[in-house]
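With one protein chain removed, the remaining protein chains of the complex are shown where they sit.
Note that the chains are named A, B, C, D and E in the order they appear, and that numbering of residues resets to 1 at the start of each chain.
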């Protein structure tokens, strides 16, 4: 039992040290990548391809216009399930 | 063979009795639940949560407006299944 | 080694002969089916059920109109993936 | 010449010369595809099954399911799945991991549950009883099949066709008589597709025009029911939970099927909070399961399995199982109507068979033919859905006694 | 009479007379369903788990998970999956192929990754540190559990509840103490659902109103950060790749979890070109995994497993693990604020716990209660997401030393 307790004490130390080390590394890595990217590839690619699926980034005004257009063109029988950006 | 036939005869009895018992229980359980619910939780929850998916981030006001527009334009035959925002 | 090489030479022959045989068969089968269908079931079923979902039953003219509307509204960045009828 | 001989050996023509029976099976496969595609008989199942039959009977392709004893090592030990794949290919790998383990039918039932609405049944609970009567075909055909000489386990598998429920028939057969899986699955789905023929046939033979004109809605007005459901959502959530537990006490062997059905249904009724699960259960999981179930069940139909007198027995017996089940439901309605003031349309008995929802649609059309204002669909759905429970319970009984 | 005796034998009532404990477990299952459905405690998990508990405890249904030694043959040999299905049914087949192999938690983590946005964390990298401090509950409870008499492996499983992350807790328990899987999974998800209770509780006990009014945006204006991210997309793509490699050098045992999380995230950040993979990972794969994880984890909770003093230890210990983790995060903020000019709101420490994103929402509400203009959500998300990494790392440490 006391042997196990010693193990637990050690793990308290090892564990917290490791977790802090890793999250310090997260900070370090994050900052390094940001600096690297800022210096070498500061421009975002032109084509937005973030999510692509369904009406991502399409303003609701435009959406309404589209929906209205669809309604008109289909005599109200169609519906827009999704509009994708390329 | 005649032994198997006897088994089959028994199963005809056991089977139909069991099936009727269970479906009588279905009726009993159903009625009990209905009575219980009618007495103790007669009100449906306020929030309609029928399908819920998508439309995340689109305000319910806007959503309602869109749905209404579609309804009007389609004589109630169209429906908006999803409008997604990023 | 030379035994393997002989095998490889044989396979060059067998392989190309087989591939040509199969693709000649593809042509033969295709033409036979076309002739058979043209003779015995020349009419397409009335209901178009190609994909069924998406844009099923919406005429391509209307579809084009919708697509154009979407193009306009989204500066060419959106596209209509599907329009469903009820 | 050497090269031509090698070419010939690569092909399947020598196999065909040795044993031309697969050619017949290929025709059976094409016939099933024809029924599924052109006749639109349960295409979701008959197309994969038909294609599976074809794949299994392409000589030399190694896509046919091998008999269970090929993978038995004796002493209750079996080849492992990796060895099965290695030795007998991907079809056997799929079959022995997904079907022979009994996995896919309950998985499909989970999806069925997520697509089922117990609402019509809850609104007309009394009509559930006809879902019990319409299991008569099962136990009658069991008796006849045994009398005719089928072994009890095979007779049970044949009989369950009368439950008019695909996953139930397949699950029962996996346990009782896996060697008959192909013909039984095909018979079950074919007769389900033939419900628009079978139900009118039995109805015409047993029901008078007057009976078929019984208008349920008018009966409801004449003799209104006392029950009003104030909070349907709560009822629908409690129902699968309580039902699952109670049925399990009586027929524990039905739990893999009914438990999963009711789980799927519960998840659906909860609504938005578990929508991800509902979508998965009724969408990709169920569809993928259907593909692999169909292909592998079809692939069990090698010529030596199919070209057997039992296949004829299954085809004939399956038909009568259906017909007797329909008759059972109708018969109970007739008996009920003799004593009750509030009459019931016998079509509601006929749909106790299950084969949801086609049976109900067919019954509704018949009713409308006799009286254009007599919509019985909602009432039929009550007995129709209860017939699913009925046949799963019947399957549990058969498994308990014959498994 | 004979027929009635057979009928009785088919039912589960004899089993219940022998051992009525399952009835209690059924009540536990119903309680979990109640929590999931009515109280909306993590319904995506608690509903399948609750139903799994019910299925497992239906006597005679054969849906309960059997202990691991039932499938051990000694000499590092195990029954194969087909034999497991054949002998113990589909639930054990699913459990031993999907859970006991350790497969589903990393698969779910892949989906979690595909739904995670590291953006808030990258914009406030420094705050990640609080995701380390908030692992304090794990190691503290480990110490206490061992002191109280838990075996080290069981104590590790119990302790990881303090990571406030379901898949991590389940993965760790599969490796360290699979016999405790049910209670630990339930405790983990229940306390995650109780975060809106636990966080306010600890905050109220430890933070002054003045601290809770610290406005992060104003602090940002007073002491602006130098870092501007010019190309977020590139950063977000590079981040999971580099992070995955570096963490793996330090804690290789965390790779199955963190590697899959970061893979899912990478695929999402690439965007349109891998959208098919993102959709699959975060949709059908994750949802199907959730269903089978929930059902089978629930099915481990047979009465002999649950009705054990350890279960109480897990419930009590799990609560304190959560509370101490929250405290750990807050405590580090307080320490930091003693030395730094740019103050941090202690709520950002509290969310280091993880339980994404509910913890952040709860924290935000608390902040708004003290100052209606103090929106801390984005800041909380930084420590919140880093808490996921923190607990996966902690799990790796526990697995390395106790596995």
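Simple rule for what comes next: a residue touches a chain if its C-beta (ideal position, glycine included) is under 8 Å from a C-beta of that chain, and two chains touch if they have at least 3 such contacts.
Since the model is a prediction, treat every value here as computed from it, not as a measurement.
> Could you run through the displayed chains and say which ones the absent chain touches?
Within the full complex, the chain not displayed touches A, C, D, E.
> Per the definition of touch given earlier, which of E:10, E:55, E:81 or E:185 contacts the omitted chain?
E:81
> Among E:204, E:276 or E:369, single out the residue that touches the unshown chain.
E:276
> Write down which of D:28, D:65 or D:295 is the residue touching the left-out chain.
Of all options in D:28, D:65 or D:295, contact with the hidden chain holds for D:295.
> Please output the residues of chain C touching the missing chain, sorted low to high.
Against the missing chain, chain C presents residues 1, 4-5, 7-9, 11-12, 14-16, 18-27, 29-31, 33-34, 36-38, 41-45, 49-53, 56.
> Touching the absent chain: which residues on chain A qualify?
10, 13-14, 17-18
> Write the list of chain D residues that the hidden chain touches.
6, 10-13, 16, 26, 30, 33, 36-37, 40, 43-44, 47-48, 51, 54-55, 58-63, 80-83, 85-87, 89-90, 93-94, 283-284, 286-288, 290-291, 295
Keep this in mind: only the chains that are shown with their structure count from here on.
> Between copies chain D and chain E, are the contact residues mostly the same numbers or mostly different, with half as the line?
different
> Which chain's centre, taken as the mean of its Cα atoms, is farthest from the centre of chain C?
Chain E.
> Please indicate which chain is farthest from chain D, where distance is taken between mean Cα coordinates of the chains.
A
> Using the average of all C-alpha atoms in each chain as its centre, how far is it in Å between chain A and chain D?
Averaging C-alpha atoms per chain gives centres 45 Å apart.
> Between chain D and chain E, what is the gap in Å from one C-alpha centre to the other?
Averaging C-alpha atoms per chain gives centres 39 Å apart.
> So which stretches of chain D touch two or more other chains?
Residues 250-251, 273, 279, 397, 401.
> Would you please write down the residue numbers of chain A that are in contact with two or more other chains?
Residues 50-51, 53, 55, 57, 77-82, 86.
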